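Starting off with a structure, shown below.
All protein chains but one are shown in place.
Coming up: chain A.
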Amino acid sequence: MIFLLALLCVAAADLTLPIEYSLDDWQTSATLGNIVVREAYNGNFTGTFKPSLESNVLGNALQNAPKSIYRIRTQQPEVTASSSAKPCALLDAKLVHSFWVSLDQSGKFVQSLTVFPDTAFATGDTSCKLQPKSSLAGIVQIVGTEQLKSPDTQSFIEKMEKERRARQHGAETDNRSFLAKYWMYIVPVVIFMAISSMGQQQEGGAQ
């Protein structure tokens, strides 16, 4: 039981990625928030972004440096993954970030972190001003590492086996009734007989 619990704990362990941002090529940086990645029991990942910064602070900073590059990064013990966006596009998207995180096979190592201004919230305003009702938020999409398939010989052999069996035992057991199975042969015979008998009757009538 304890073992099972431990297993569950491991499976459900969260991965927290602290996100920093900068507008001056990392000469100064500040914390933007955290991305929490959770692995579901089916192996899929879900992620949520928890901002730790006031929307106005970021909005004003972006408004003051419209020509700079808005950069974000997350630092793991060995490596850093970073990405960037245009400040104006982010202001236009009401500060809604769309994060894409790619994880390696262990689910612990960030292969890439990419930020986009979420186009679903974009107003099309190019004035580079903080839009009303802007709030720092993020939608996180996690892509894991998939294992490639080997040639599917097993299913193919099974299929061949099935076909071989079908050939040996004739057709697969057919549960239809005699009439349902052979109606296409019976109907012409019946029609033919009917026609010929009608002809005979007519001939008889003439006599």
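Just so it is clear, a contact is a pair of C-beta atoms (placed from the backbone, for glycine too) under 8 Å apart; a residue touches a chain by one contact, two chains touch by 3 or more; residues count from 1.
Just so we're on the same page, contacts and distances are computed from a predicted model.
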Chain excluded from display, named as in UniProt, from "ER membrane protein complex subunit 1", "Pectinesterase inhibitor domain-containing protein", "Protein ROOT INITIATION DEFECTIVE 3-like" or "WD40-repeat-containing domain protein": "ER membrane protein complex subunit 1"
Of A:Gln27, A:Asn42, A:Thr153 or A:Gln202, the one touching the omitted chain in the full complex: A:Thr153
Touching residues (missing chain, whole complex) on chain A: 25, 69, 71, 78-84, 89, 98, 100, 102, 104-105, 109-114, 116, 118-119, 141, 143, 145-153, 155-156, 159-160, 163
